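A short write-up of the structure that comes next.
One protein chain omitted, others in place.
== subunit A ==
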Amino acid sequence: MDVPITLTVDGVEHRLDVDTRTTVLDALRERLGVTTVKKGCDHGQCGSCTVLLDGRRHLTCLSLAVAQDGAEVVTASGLADGDVLHPVQQAFLDHDGYQCGYCTPGQVCSAVGMLDEAKRGHPSHVTADLGAEPDLDDDEIRERMSGNLCRCGAYPGILGAVRQAARS
């Protein structure tokens, strides 16, 4: 069953017909050619396919495109302001927050979403006082980024990048 949907991706509106079984991830990569978004495990375990969907970090492999009709998607390539990188992107460069780079777009989007959650006062599993403003120390960053795996093991660089972005 094909259904017409609209997705806005990095500011560009796309109208397309999708089979109801198509995930947002496959619609982006296979139908719209947006290959910034990476397919890793395709089961919600690795975080490579993370985008910002209607402002929230979101696993595109675990949602159907038809159910996200009308959504506004921001991928890692939509974060920059022209030639000026987003502070999180710049921090990943400054800290070598990658090796092969495959997980990086997902890491970057996840970090942007996570920093916004922290800014709004959301606690995490390691927050000692649920009523306090979260202080993004290394344990907090590790916990809040635990949904993004890096099989190269570039975690020290990723941690340093997110730490820099959190303080900027």
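FYI, a contact is a pair of C-beta atoms (placed from the backbone, for glycine too) under 8 Å apart; a residue touches a chain by one contact, two chains touch by 3 or more; residues count from 1.
Keep in mind that, in the parts below, contacts and distances are computed from a predicted model.
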From "tRNA 2-thiouridine synthesizing protein C", "Oxidoreductase", "Biopolymer transporter ExbD" or "Xanthine dehydrogenase family protein subunit M", the hidden chain's UniProt protein name: "Xanthine dehydrogenase family protein subunit M"
Missing-partner contacts on subunit A, residue numbers: 1, 3, 20-21, 23, 42-44, 47, 50, 56-59, 61-64, 66-67, 110, 113-114, 117, 120-125, 127, 130-131, 142-148
